[in-house]
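The complex is shown incomplete by one protein chain, all other protein chains being positioned as in the whole.
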Amino acid sequence: MTIFKDKQYFRVNLEKEADEALWLRCKSCGELVFKKRVRENNNICPNCGEYFFLTARERIESLIDEESFEDVSKPIVADDPLGFQDEKPYPQRLEEAQEKTGLPSAIILASASISKIPVVIGVMEFQFIGGSMGSVMGEQICHGMEEAIERRCPFVLVSSSGGARMQEGAFALLQMVKTTAVRARLAKERLPFISVMTYPTTGGVQASIASLGDIIIAEKGAMIGFAGRRVIKETIAEELPKNFQTEAFALEHGMIDRVARREELRSELAAVLGFFQEGTR
Amino acid sequence: MTIFKDKQYFRVNLEKEADEALWLRCKSCGELVFKKRVRENNNICPNCGEYFFLTARERIESLIDEESFEDVSKPIVADDPLGFQDEKPYPQRLEEAQEKTGLPSAIILASASISKIPVVIGVMEFQFIGGSMGSVMGEQICHGMEEAIERRCPFVLVSSSGGARMQEGAFALLQMVKTTAVRARLAKERLPFISVMTYPTTGGVQASIASLGDIIIAEKGAMIGFAGRRVIKETIAEELPKNFQTEAFALEHGMIDRVARREELRSELAAVLGFFQEGTR
Amino acid sequence: MSDERTLDLLEAKIQELRELNKADGLELSAEISKLERKLAQLRTELYANLGDWERVRIARNPKRPYSLDYIGEVFSGFYELHGDRLGGDDRALITGLAELDGRRVVIIAQQKGRDPAENKERYFGMVRPQGYHKAVRIMRLAERFGFPIISLIDTPGAYPGLESEEKNIGGAIASSILSMLEIEVPTIAVIIGEGGSGGAVAIGAADRLLMLENAIFSVISPEGAAAILWKSKERVKEAAVALKLTAPDLLNLGVIDEVIPEPLGGAHKDVSQVMAAFKESLVRNLADLGEKSVQELLTQRYERYRKIGRYNTLSD
Partner (left out) sequence: MSDERTLDLLEAKIQELRELNKADGLELSAEISKLERKLAQLRTELYANLGDWERVRIARNPKRPYSLDYIGEVFSGFYELHGDRLGGDDRALITGLAELDGRRVVIIAQQKGRDPAENKERYFGMVRPQGYHKAVRIMRLAERFGFPIISLIDTPGAYPGLESEEKNIGGAIASSILSMLEIEVPTIAVIIGEGGSGGAVAIGAADRLLMLENAIFSVISPEGAAAILWKSKERVKEAAVALKLTAPDLLNLGVIDEVIPEPLGGAHKDVSQVMAAFKESLVRNLADLGEKSVQELLTQRYERYRKIGRYNTLSD
């Protein structure tokens, strides 16, 4: 069954859609702010500094050099190997997610440059079924690392995912192994892998590829961890500290190398990629 | 300067000295017990089960097959490279230790068999300046591992040491590196190294060779740790738990593989060496 | 259709009759035989049509053999190794040396408790970071000496709790998967009961992945899926069906290599039978892997996991 029939979303480009609304209300400070200014400001409220959610498109645009974007994803879309049906059939969920995001899957994979340094970069889209990792995301991540090997350049992965995609069952679960296997090859090739953790990086994604970066950078405001608060509270009824699974918690507990504010993330990547650049032998 | 001139102790053999006293009083239960029975009983009080101190000779005898002992140590004795003098000159301390123990240094190194399995085994003598590791002990341990490589057999090290020998300064300290270097070679040769920790295994010995066993077995009653209680209390005035640095503490905190009672140690070694035996390729 | 409890009651009654018969010479043998035949028939009906949720319950049945039962029955000379060398020794994940049919192996196994005290010690088989760190250490030991690794999987999942998160349980699972993939010795994983999510995969990325007939392997528990996807904890049966978590399903999907048969009603109904089947499968698979060179082993392992997944390709 081909879920994604008409290919309308198939090649991603970064052209902006026309903006319908001029203003938006910040949930944090309550102010009405100019949508255009918010956009130009990395989706940070110009009034109070609150981070608004970034789509994968917006994220990638905020990180790479202008005009350097080239979609290098494989032409694949999700299958429904389990014939999964909860309150909706899985194919319907997929279609809705595609319509909502304008993307074929929960990850954009591109060749691009950051501060003139060529990279292959994957960016997850949280609005696509919670950025969950199924067979397509797993395959695109692996393909991205293979592209990096082909091009002798670093691989950057920006995670935003609740974990494995339940609707693909064991296939989703085993993407943890699949991405790790290709990550080991990237290491053998001595090419750098920079993992960027944003809100949220949890579950099977955090417990596999995202935690295996040579360098791991978390965005301020990220949520990082394996089990969700709810699961922990239900299983063991434990008091959790206020900073639980924040980027500060992750830094304190040695899970990541660095924290960067959203507006610093591009220069942060430029710095570390610059250091490795000669190293890509 | 040759400290150890007359070679009287130079080759170790396990012949027993004549026993002067017939009885000894157990410090734990207060009973007068037959010294001969204590000896036959691995220096364990036949009345209350208290472990009496084992000399290196007694220890090695309690572990290896009868008549299998052969001293394979290098013919070396300590130098005094620092011209070290505290309340006594170092050479005098050495002579006294030699007289007291009948050994040239703080370690016995032998080729032997345990349950018919050939091994090279080193056993530290705590009564020789606290079993401290100076240049001679470091060299003998390295030589022992090299002998094991030569003979394609496992290396067993029974530690009983307070750490590095202060009187040899940086030379003593760097035996930590030296023994680790040769231990890495043993690993490359895929020969097993069984580390046995007895009372006490602390300081520079615990922080190097003793902690690098493929398998680490602690004797019940051992003391295992890096910094002594006194140092910790003086530096940070911290309350220490009752089982601090016991073998149970070490097991609970993942520092060792197993705990064995003294009377089980030989069969414990036989079991693990037996498993590895075919593996010594 | 009768459920398992009813049949267990019937079996108990028959047993009572049998004893009565023996003791008092009542000559009930014919009646008893009839009852026994009836029971066998009912059981066959029940188990042949085992629903997925019933399998989940069998997989979690506390009478089911646990790792240490297999280790004691199928392997010889188990020599347990403790500790991650980093500060902990997780009793929910045990490791050690053993022999299987004369061949030396290293065992890495998840272990549940048999009683409340043991469950407290073993965290109900939920592994903490210390457990995965120990596993990685033991994998390196196995590699150094060329011993194949047998991993036995039986966990509801990695332990969810503050301590786990503070010690980077996600990173520990990731490292364990990576080590399983890198290690240059043959590896076989057997799911003997519950194969719960990342906590199971951590030691499951093996050359061969086997499952007992009534074991389960799932990306999430049916309870978790019901709560999230159906917004109702009651709908576990639907979730169990939808997740395709049974051994036959996973064999069909090509995710696992082999199903190890269990007696009717589950492994606990005839332990010696399941032990024999388990051993036969392990010995055979091990012999097969033993014939491969390290290079073949690593290449085939890589290819196995590189291609896992199902998606549709569009022509550009």
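Labels for the chains are A, B and C, by order of writing; each one numbers its residues from 1.
Definition applied: a contact is a pair of C-beta atoms (placed from the backbone, for glycine too) under 8 Å apart; a residue touches a chain by one contact, two chains touch by 3 or more.
Predicted model, so just to flag it, every value in this text is computed and none were measured.
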Problem set entry | Missing chain: touched chains present in the view | A, B, C
For this session: Identify the residue among B:S135, B:S160 or B:T198 that touches the chain left out of the display.
Result: B:S135
For this session: In the full complex, which bits of chain A touch the chain not displayed? Write them out.
Result: 187, 190, 192, 211, 214-215, 251-258, 271-272, 275-276, 278-279, 281
Exercise. Residues of chain C in contact with the chain that isn't shown?
Worked result: 85-87, 129, 133, 166-168, 171-172, 175
Seminar exercise, completed: Interface residues of chain B toward the undisplayed chain are 1-4, 7, 10, 74-79, 81-82, 84-87, 134-136, 138-139, 142, 164-166, 168-178, 180-185, 202-204, 206-212, 225-227, 231-232, 235-236, 238-241, 244-245, 249, 253-255
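Here, only the chains that are shown with their structure count from here on.
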Exercise. Using mean CA coordinates as chain centres, what's the chain B-chain C distance in Å?
Worked result: 43
Exercise. Where the centres are mean C-alpha positions, what is the separation of chain A from chain B, in Å?
Worked result: 55
Problem set entry | For chain A, residues that touch 2 or more chains besides their own | none
Exercise. Can you list the chain C residues in contact with two or more other chains?
Worked result: none
